[in-house]
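My questions will all concern the structure given below.
Only one protein chain is missing from this complex, and each of the others stays in its spot.
So, chain A:
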Amino acid sequence: MDNKALSLKGSSLLLLLLSNLLLCGSVGSLPVCPSGAVNCEVSLRDLFDRAVVLSHYIHNLSAEMFRKFDQQYAQGKGFMARAINSCHTASIPTPENKEQAQSIHHEALLSLVLGVLRSWNAPLYHLATEVRGMQGPQGDILSKAIEIEERNKQLLEGMEKILGEVFPGIKENEILSVWPGFPTPQTADEDSRLSAFYNLLYCLRRDSHKVDSYLKLLKCRIIYDNNC
C-alpha cells in the first residue's frame, strides 16, 4: 500500500510539476526512476535537467506565495523594513553576483546549494503547519506551502545524487543554518506573527531564486560547457 500511495503521490506531483513549468523544452524528456529501483541509471544531464526544473518550479511557487501574502496581510504595514536582514540563511556565504558565482568552483557551489536546501527543510515544515493556523482565506497559500515542502525534499535528494556523481567520494562539509523558529504564540501578537511570516516568505523567495540561478549556471557549466 505504501508503494502504491507513494507512486500515486509521485505521479500526481509530477503532473503538477509539468503543468507549472516555464521551461518547456526539458520537461517532456525527463526520465524518472521508479521509487525503490536499485539499478536505475540516470545520466548526469538528466539529473541536472530535472533539478533545474524543480528549482524553477519552487521559485515560481515561492514568488507567488509571497505576492499573495503581501497583498492579503501586509499592505501598509511596513513589514519590508523589518524583513531585511532577517534571513536565517544569511550566514551561508553565497555569491552575490555573476562574477563571484563564476569564480567559485563547482564543488563549492554545489555544497552551498545543498546547504541552503537543507536549511530550509525545517522551516518549510513549520510553514505548512503555521499557515493552517492563520486566519482568513489561506487555502491557496497553504497548498503552495505544502507543495514547496515536498519539492524541496525532492530537489535535495537530486542534488545529493548529483554531488555524488560529479564529486564521488567527496567528504561533504555539512553546511547548515539553523532556523530560529517562529515567535512563540504566547509572546507574539498577531502583527508579530504576520511579520514573522512575511520574513519567512521573503527569505524563501530569495533563497529559491538563488538556488535556481546557481543550478542553471552549474548546468550550463558542467553539462554544456558554458555554451547553453
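Here is the rule we go by: a residue touches a chain if its C-beta (ideal position, glycine included) is under 8 Å from a C-beta of that chain, and two chains touch if they have at least 3 such contacts; residues count from 1.
Note that in this section contacts and distances are computed from a predicted model.
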Self-check item: Per UniProt, the name of the complex member that is left out, chosen from "Prolactin receptor", "Myotubularin-related protein 6-like", "ER membrane protein complex subunit 1" or "phenylalanine--tRNA ligase"
Solution: "Prolactin receptor"
Self-check item: Given A:Lys77, A:His106, A:Lys161 or A:His209, the one touching the chain that is not displayed
Solution: A:His209
Quiz prompt | Of A:Ala63, A:Ile104 or A:Ala122, the residue in touch with the unshown chain | solution = A:Ala63
Exercise. Touching the absent chain in the whole complex: find that residue among A:Met80, A:Ala108 or A:Val178.
Key: A:Met80
Quiz item: If the missing chain were put back, which residues of chain A would it touch?
Solution: 22-25, 56, 59-60, 63, 80-81, 84-85, 94, 96-99, 101-102, 206, 209-210, 212-213, 216-221, 224, 226-228
